[in-house]
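All protein chains but one are shown in place.
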Amino acid sequence: MIADLPSRPGGEGRELLRTAGLTKHFKLGGLFSSRYLHAVDSIDLAIGENEIVALVGESGSGKSTIARLIAMVYKPTSGEIFHRGRPLSTLRSRRDVLEYRGRVPMVFQDPYGSLSPVYHVSHGILRALKLHRPDLSKRGREQEAEYLFESVGLAPAREFLAKYPYELSGGQRQRIGFAQALACRPELILADEPVSMLDVSVRIGVLNLMSSLRRRERISFLYITHDIAGARYVADRLIVLYAGKIAESGPVEDVLAHPKHPYTQLLLSAVPDPRAPVSLPPTPEVQEPPRVINPTEGCRFRTRCPYAIDECARVTPPLRVLRPEHEAACHVATSDLEGAEELAHDQLN
Amino acid sequence: MIASPAQTVLEVEDLCVDYLTERGAVRAVDGVSLDVGRGEFLGIVGESGCGKSTLLFAIARLLSPPAQISSGRVRFEGRDMVSMNEKELRRLRWREYSVVMQSAMNALNPVLTIGAQLKDVIDAHERLSSRDVRQRSEGVLKLVGIDPEHLRSYPHQLSGGMRQRAMIAMALVFTPDLVIMDEPTSALDVVAQRSLMVQIKQLQRKIGFAAIFVTHDMSLVSHFSDRLAVMYAGQVVELGATRDVFAEPKHPYTVGLMRSFPSIRGPLQPLTGIPGAPPDLAHPPAGCRFNPRCTEVMPRCRVEEPELYAVNVKGTYDQVRCFLFDPRAAREGPE
Partner (left out) sequence: MGVNLVADQTRAVAPPESPRANVLSNFAGALLRNRKAMAGGALLLFFALVALLAPVIAPYPPQAILFDQILPPSPQHLLGTTGNGQDIFSQLLWGTRESLAIALVAGFVATVVSVLVGVTAAYLGGLSDHVLDLFTDVFLVIPTLPLMIVIAAYAKNGGVLVLIVVIVITGWSYGARQLRAQALSLRNREFLEAARVRGERNLYIILAEILPNMTSLIVANFLGAALYAVLAAAGLQFIGLGDPNDLSWGTMLYWAENNGALLAGSPQWAIAPGLCIALLGGAFALLNYAFDEISNPALRPVKRKR
């Protein structure tokens, strides 16, 4: 399965992780306040073996919250996360939790903040190995750390191991973040905007690293980003998030070619692409996603949507399958489809 | 597209900016020359550490120690800015040229209303009656697409995009000839970014100011700038009409940069980016500063430093700092 392109073998194999109705609310204000920020609401997603799923959204969409829920940094307000069929809420003992953390580690966004400035850069890896690979001796750990550094492209590893974070560039530090995640022999890596804070010319290297890890080590990724173009480059499937809910999800090429949700369409039109001809979309007053506090029923995108109808203000649109494996949560898109189906049905008869 | 002197708003000539550290002077901007014509939109593109922000600060005369301009000239409408004192600069500032900073959202005073801050800006540079102040404030807000009733709003009541536009409004309140912008959209989401860029371009066409726009994201300026300057390690490595630079990038760094943008349209292509990292400006490599990372490197590149060579492109000149385009080498043939 060796190819030059970050190819798409597809989501074959078993399901690694699934969320059901995952919800997280944060309380705003003091002890007696009743205002809740709805960071994510009723998220159902699944990630299989050997698959890169991109979670795309702007700030406030809830994508980082989802990552932290899966990484067990936050506890869900409601809903459940299943790892290979086992609910995370049943993980009680330290050993179980540790094992999960080893299987599903996280890579962070900020290369300048994700490594402790007072230790060598190998500190995190050596600690991770100590916690997750108790079979290794001290010497074994050091050797494994060297091997991990080399496998993320930091060679000669011995020189890098003794460096301090400030001696390395952002791209190098991010690679160390991946090496730390690899130390635990993971199945699924949660990558929270791993390249957003890197220079453009360095990003591709890290994205290629993700692709090659998936291809050769069969590690799945949940790639969280606001950059659709980067998501297209590495991912098999795309999930578009808006204001804490899934707007659209499906195979990446299909979603890009046939975006069903108006928000996806807006996002795609806003992506600057030097090779594309310029198009000036209309500029409504509201340009940013809302902070969702104690929301009412109805589609959260309706205030910015050029197609909004009455139903959008009354009923929260559920995710419906509109094309093979491709769903969107939009009343208008659904009724379009139903209308077309009726038409086709009529024409057949 | 070299503007004639009468139409040149800004002329930077061989500007050098040093940071005086304990270990000696570090040259952040090394011999940069460029000019901006009236009403022209110049984009300056580069990654972290290339010196673009320092260059901007130097042009706006906003550098503070340990940074200083060590040589070169900055001429604004013919007047030498480097030799001016604070008093003379203040007369120029905001009326003739203004600055919009990165993350301008944090530059707004959180305890003053937008109207109060606009009033402060106006009062600082001109004596107007309060009615005139109000009229001008309302006018400039409308210009950037903000409802004038927000004069009474506090910054936290506005969204990020609106705050950014408020900063731009402040920069335009005296309709200056030149607006200098340092990554004004970087803190915004992609949709807001797009609409702000469109707005800036519309404003520019309407009012006619020249603009210098510094960013790390090439694709952002691709549709909006007339000319593009690419910076690397403190130097300008390519300078030309935006169309030409995008259609046919010449400097290997520019080529590499262009290859670093995955596209959402068209076929999926493997990309390589540019391996390595920008040099430490305290210890730049010998010869061409890009040579350790260059795919076209020649022996000469490791020893000599290239100058900016003019390359003829459809009747105008682009400038490229690369031996591949050295006209003498072309004449002499391969070594």
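Labels for the chains are A and B, by order of writing; each one numbers its residues from 1.
Going forward, a contact is a pair of C-beta atoms (placed from the backbone, for glycine too) under 8 Å apart; a residue touches a chain by one contact, two chains touch by 3 or more.
Here the structure is a predicted model, which is why all the values come from computation and not from measurement.
Participant: Of A:Gly21, A:Gly140 or A:Pro156, which residue touches the hidden chain?
Facilitator: Of the candidates A:Gly21, A:Gly140 or A:Pro156, A:Pro156 is in touch with the missing chain.
Participant: If I consider the whole complex, including the chain that's not displayed, which of A:Cys184, A:Leu268, A:Leu319 or A:Val332 touches that chain?
Facilitator: In the complete complex, the chain left out is touched by residue A:Cys184.
Participant: With the full complex in mind, choose from A:Ile52, A:Ile204, A:Cys312 or A:Ala328 the residue touching the hidden chain.
Facilitator: Missing-chain contact among the listed residues: A:Ile204.
Participant: Determine which one of A:Ala46, A:Leu98 or A:Leu136 touches the chain that has been left out.
Facilitator: The single option touching the absent chain is A:Leu98.
Participant: Which chain A residues would touch the chain omitted from the figure, given the whole complex?
Facilitator: Against the left-out chain, chain A lists 71-73, 97-98, 101-102, 105-106, 108-110, 112-119, 124, 127-128, 131-132, 147, 150-156, 159-160, 163-168, 171-172, 175, 177, 180, 182, 184-185, 197, 199, 204-205, 208-209, 212-213, 216-217.
What we mean here is this: only the chains that are shown with their structure count from here on.
Participant: What whole-number Å value describes the gap between the mean CA coordinates of chain A and chain B?
Facilitator: 33
Participant: Given the complex with chain B, which residues does chain A contribute to the contact?
Facilitator: Residues of chain A touching chain B: 4-6, 58-59, 169-172, 199-205, 207-208, 226-230, 232-233, 256, 266-276, 278, 280-281, 283, 286-289.
Participant: Inside the complex, what are the residues of chain B that reach chain A?
Facilitator: 47-48, 145, 159-162, 188-195, 198-199, 216-220, 222-223, 246, 256-266, 268-275, 277-278
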